[in-house]
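A selection of the complex's chains, in situ.
The chains carry the letters A, B and C, assigned in the order they are written, with residues numbered from 1 in each.
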Amino acid sequence: MTENKNRKIRVGIIGATGYAGAELVRILQGHPAAEIVWYGSKSYIEKEYASVYRNFFQVVKDICKGDDLQELADQVDVIFTATPQGFLASVISEEILRKAKVVDLSADFRLKDVAVYEKWYGIEHKAPQFIGEAVYGLCEINRKEIKGARLIANPGCYTTCSILTAYPLVKEGLIDAKSLIIDAKSGTSGAGRGAKLPNLFCEVNENIKAYGVASHRHTPEIEEQLGYAAGREILLNFTPHLVPMNRGILVTAYADLTPEGLDAARVRDAYEKYYGEEQFIRLLPSGECPETKWVEGSNFVDIGFVIDERTNRIIMMGALDNLVKGAAGQAVQNMNLLFGLQENTGLMMMPCFP
Amino acid sequence: MTENKNRKIRVGIIGATGYAGAELVRILQGHPAAEIVWYGSKSYIEKEYASVYRNFFQVVKDICKGDDLQELADQVDVIFTATPQGFLASVISEEILRKAKVVDLSADFRLKDVAVYEKWYGIEHKAPQFIGEAVYGLCEINRKEIKGARLIANPGCYTTCSILTAYPLVKEGLIDAKSLIIDAKSGTSGAGRGAKLPNLFCEVNENIKAYGVASHRHTPEIEEQLGYAAGREILLNFTPHLVPMNRGILVTAYADLTPEGLDAARVRDAYEKYYGEEQFIRLLPSGECPETKWVEGSNFVDIGFVIDERTNRIIMMGALDNLVKGAAGQAVQNMNLLFGLQENTGLMMMPCFP
Amino acid sequence: MTENKNRKIRVGIIGATGYAGAELVRILQGHPAAEIVWYGSKSYIEKEYASVYRNFFQVVKDICKGDDLQELADQVDVIFTATPQGFLASVISEEILRKAKVVDLSADFRLKDVAVYEKWYGIEHKAPQFIGEAVYGLCEINRKEIKGARLIANPGCYTTCSILTAYPLVKEGLIDAKSLIIDAKSGTSGAGRGAKLPNLFCEVNENIKAYGVASHRHTPEIEEQLGYAAGREILLNFTPHLVPMNRGILVTAYADLTPEGLDAARVRDAYEKYYGEEQFIRLLPSGECPETKWVEGSNFVDIGFVIDERTNRIIMMGALDNLVKGAAGQAVQNMNLLFGLQENTGLMMMPCFP
C-alpha cells in the first residue's frame, strides 16, 4: 500500500504478544496517525489480544492473527517484526518490501558482516541479499538514511544505550575507543516473556548477576556502530547484568581520555554538538548521574559523565527504558521518519515517577 | 479568571512536589486543553521544578512558587491542592472561590459532618462554612453535581477504590451493607514522599503489614458515601496494608448476599446498570480477578467478583492506580467536568505493562 | 532403621529440589542431630545438588537421587516428602511406615474426609487406609499426638498461619466461627519453582492480585482444623493474594466477637492461655501489627489483634515465613517431636532483617 495523507498509517505487528510487541501496542494506541490492523502472534492465534495483555481490556478488541508476512504486506503500510532471531530473514522478500516498509526489532539485519552475524548468533542467515539495503535505525545518528529506507534494523536495547552514551566522544576522538569498557544493567523485561526458570520472580528478585560475559550478542553490534564513528575497527568489553526491576537499562562506560588532561567543558561541547538539538537525548548537568526511573515509560535517553583526573578516565553513563527507546519507542520513531511525520509524533509520553 | 474557549485552562498546583502533585504534572503535560502556570511547593520554593522531579528535565522549565492561594487565584482558572489535611480549610475564602475553581486532593471537604472530620483527623476544621457546597468528586457517581460546583473534594485513593467496588451492590440492596469488610492493599507511593523511617526501601521491601487497623481516616469517608447509596448509616471494617510496590491499590471486599442465593447474573446486571457506560470502569469477565499492574499509570478501575455459595458471601475486588484514578487522574477528570470538556480528555493513557 | 541416641537421625528428602525441599536442606544443615543422606529429585537425578541450589556450593557435595520411597526407607530414619499432591498417597505402604517415619509436606494426609480431599484436589486418593493414623502436624496444637505418630501430615503454609491466628479465640468461643473471613497475602515462593508465565518476575513484580477466590485448596484444611476447635463444622471465606516478595505470609482475619463488647484483655488472656508457653508463637503487644519481614527466615509466628468496638469485630493478624514455619521449619519441628529431641533443636535461626 502507498502512503496517503488523508488516512492513518496501517500497521501490522508480528510478535505482538511479546513484551516489545505489547509496548508497540501501548505506544501506537496513543499515536494520532497510525492504527494497528494486525496483531500477529505465534502462540495466541485466534485469541483476543486483550486476553493476553489485560491492560488493553476494552481498548483493543482485536483477535490475534498469525505471522504470514506475505498476506500481511498486502494489508498494511508498515510491518513491525518483534520476533526471534532468524525469523524475518527466513521470510523476507523483494515483494514484501515493495508493498510495505519493514521495521525489524530482531537482530537479523543489524550487522553488515554476515559472518559476524552467523558466528555470534549461531544460525545461518537466510536473506543476506537484503543486508546491504537495511538501514541501522538509530534515529539520532542515521536519520537521513532512515527516511529513504524500506527495511530498518531497529537497534538492540543495550546497543542503543551503549552507542548513544559513547558516540560523540568516539566520533570526536576524545576517548581511546579500544579502551572502552561497557558495564550495563538491565531490567528483566529484556529477557522476554518466555516461561524460563531463571526469569521467575524468586530467582530474579533480591539478586543481581552478570551474564553473557564476553559473549553477549549485542557486543558486535556496538562494536560495528562505534567503529563507524571511530573510523576504524573497535573491540571492546560489554558486560550485561540482570537487575530486579521490570524496565530500564543503565550503561556505565569507561574509557581513557585522549589526549590526557581533557576537561569537562570540551567533553560537554562534544555531546552538545551531536545531541544539542535532539529532543529524546537529555544531557544532564555536570557530574549528575542518570537514573533509569527518571526515563521509565518514555522515549528519553539521559546521559551524564564524570571525569576522573586521577586516572585520566571518563565515566560515561546513559539510561533509557529498554522497551521504549530500547525497542518499541525507537521503532515508532523510525516509522515516523519513514512516513514523513514529525519525529516525536506519539512519543511524548512523560516518564512515570514513581 | 473566567473560562475562555479560545485558550487553555490555566492551572495552579499547590503541593506540586509531592507524589500526587507530580502525577498531576505528568498527566497535565499530556492534556491538550490545560497548562500549568503555577508549581506551588513549600520545601522547594525558587528551585527548578525539574530538579525535584528529574523525569521532567527539559520538559518543565518552571521554578517552584509558594502556596499563596490568594495570589494564585488571580492567575488561574483552577487550583489543585495536593496538600496536608487542614491546609486548604485554613486558607480558603469566598473570594478565592469566586475567582477560581478548587479541586482539593486533601480530606478537608470530603466529610459532611464536621464532627466526624475533627474526630478522625484530630484537627479543628477552619472553614466549615464551605463544607456544604463542596461536591464529593467521585465522577462516576456525582457527575451532575460536579459540573456546577466551585469546590471539589477529590476522593481518597483507598476510598475511590472501595466505593466503586461495592457501590452498585449497596445501591441495589444486593448485599447487607453492615456486613461489609474491606481489606485493602496499597503500593508505597500512597505514603507520600516524606523522609520517614517506615518508608525506607529496606523497611518496605520484602515485607507486608496491615496498619491503621480500625482507625484509618478513609473509613468514615467510605462509610458516608456508601451510606448515601444504602440510604442509611453504615459502619464497616476497613483495613489497609502496605505492599512492596510503587503504585496500585487492590481492594478485596466481603459481604453477605441479600437475599440468600443471589446468582452471578443478577450481580453482574447491577454492575452493568451503573458502570455499563463508564469508560474508566472495566468490569472483568465472570470470576476474573483484577490485578493492579493491569491498570498502572492509567485512569482505569478494574472490578471483578466471585460468589461463594457455600458461605453466601460475595467477594468483590477492585484495582486502580492510587496516583491516577486514586488522586491526580480523578482530579483532572473533575477538572474536565468543571470546564465542560469531554470527560476523558487527556486521560486515555494506556496502562504500562510490565 | 531404629533410633539411636549415639548417632544422628538419618534423613531422606523427596522433592529436595523444590523451594520447600531446599529450605529443609538449609535448616537441616544447621541441625546438630540430623544428617541428610538422600537428596531426592525428579528432574535433577544424577546432578550435583549444589548445582541446582548454588547457595550450597562447597557445602553439600551430594548427587541427586530419585524418588524410590521403598529403597529410601531402608536407609533412613525419617522421610520428608515435599512433593506434588497425590505422590505420597500413590507410593506409601505399611512396610515403609514400619521402617521410617514420614513427614509429608503435601496435602495427601491432611484431610480426614477422603471425599473432601477428592473434591478440592480433583484426584483420587490412592491410600485412604492411612488417613486415619496420620497426625496433623501443627505442633503447637497436636504436640502429644505427633510424638507417637508414624505419618505426619505437615500443614500448608496458609493453613498454619490462618489456624494459629484464630485458634484460641475459636477454641474459647470468643468469636463467631461462621463469621470468619480470612484474607491472606503470600510471597511468591509459595507458588513453587515451576517455570510458569504467571510466576515470571515481570508478571509478579509491581503487582498484587487475589487468586483461587472461594476455591483455594487450603480452605477445607482450615475449616477442618478450626472445626475441631469450635466443636462443630465451620464454613469460612479464605482469599489468598500474591505479593511481590519472596517469602512471608500475612493473614488478616475478621470475625464477630461473641458476646458483644468483649474487651482486649479477655482476648489476650485467651491467646496467652494457649500460646503463653510457646517459643515459636510471639504474641505482639496490644494493637501492634505483625510484619512478615520480622519473621523472615525464622520459625516464628507473630500474632496481633485489634478490636473494633464500632462494628463489634476483631481483626486478628498473623505473620510467618511460608518456607519455614509454613513448611520446612514446621516439618523439622515435627521431626524433633517424633525423635524425642528438644522441640526447638536446629530451629532457633534469628529472623533476617533487612
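Everything that follows uses one rule, which is that a contact is a pair of C-beta atoms (placed from the backbone, for glycine too) under 8 Å apart; a residue touches a chain by one contact, two chains touch by 3 or more.
Bear in mind the structure is a predicted one, so any value in this text is a computation, not a measurement.
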Number of identical chains forming the whole complex, with 3 shown: 4
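Everything that follows uses one rule, which is that only the chains that are shown with their structure count from here on.
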Chain centre separation (subunit B, subunit C; CA means) in Å: 39
Whole-Å gap separating subunit A and subunit C, where each centre is the average of the chain's CA atoms: 46
Subunit A and subunit B, separation of their C-alpha mean positions in angstrom: 36
Residues of subunit C whose C-beta touches two or more other chains: 202-203, 205-206, 244-246
Contacting residues of subunit B [partner subunit C, same complex]: 178, 181, 183, 185, 187, 202-203, 205-211, 213-214, 235-237, 239, 241, 243-248, 250, 252, 254, 287, 289-293, 296, 306-308, 310-311, 313, 315, 317, 319, 354
Subunit C residues within the subunit A interface of the complex: 19, 188-189, 193, 195-197, 199-206, 244-246
Subunit B-facing residues of subunit A, complex: 19, 22, 26, 29-30, 53-59, 189, 206, 246-247, 282, 284, 291, 293-298, 302, 348-354
